[in-house]
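Let me give you the structure first, and then I'll get to my questions.
Of the protein chains in this complex, all but one are displayed in their positions.
Right, chain A next:
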Amino acid sequence: MGLDQSFTGRSYPPSAPYQVGREKIREFATAIGAEDPAYHDPEAARALGYPDVIAPPTFPMVLSMATSRQIVEDPALGVDYSRVVHGDQRFAYRRPVTAGDELVCVNSIESINARGGHDFLTTRSEIGTSAGEAVVTVWTMFVVRGEEG
């Protein structure tokens, strides 16, 4: 029972490069009802100093959630995904994600704690351009619920 705490600090291979498309950002912004012109109109984004439309703040989850599967599905770590609940979520931004970015995600395990019969797994995703510019750091805490009874 319980996740192996020796996995703390483990780093995983960089994800395949992700091409951030203008229409994907527009689709995401529309899905959350975000109407700010900088999310939709390249001219409005350029007026703020960006080369193309910028993504809303939670957009990096599109990458980090998909790539953090390499951790939650790591057979050696042995997370039972059917018991996983999203506990908390944090972002630290250097700049917004922008259409035209080619992004790579490097995931690692920041911490593993056991409390009250549950495991708390915090992953850290360093998202940057394939040219090496840091863009945003994403922390996700997964609660792996213990077996009941």
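Note that in this section a residue touches a chain if its C-beta (ideal position, glycine included) is under 8 Å from a C-beta of that chain, and two chains touch if they have at least 3 such contacts; residues count from 1.
By our rule, contacts and distances are computed from a predicted model.
> Write down which listed name, "NADH-quinone oxidoreductase subunit L", "Sugar ABC transporter permease", "Nitrous oxide reductase accessory protein NosL" or "Acyl dehydratase", is the UniProt protein name of the chain that is not shown.
Cross-referencing UniProt, the chain left out corresponds to "Acyl dehydratase".
> Using the touch definition from the top, which of A:33, A:116 or A:132 touches the missing chain?
A:33
> If I consider the whole complex, including the chain that's not displayed, which of A:2, A:57, A:78 or A:117 touches that chain?
Within the whole complex, the residue contacting the unshown chain is A:57.
> Which chain A residues touch the hidden chain?
Within chain A, the residues touching the omitted chain are 24, 27-28, 30-34, 36, 38-39, 48, 50, 54, 56-58, 61-62, 65-66, 85-93, 95-96, 139, 141.
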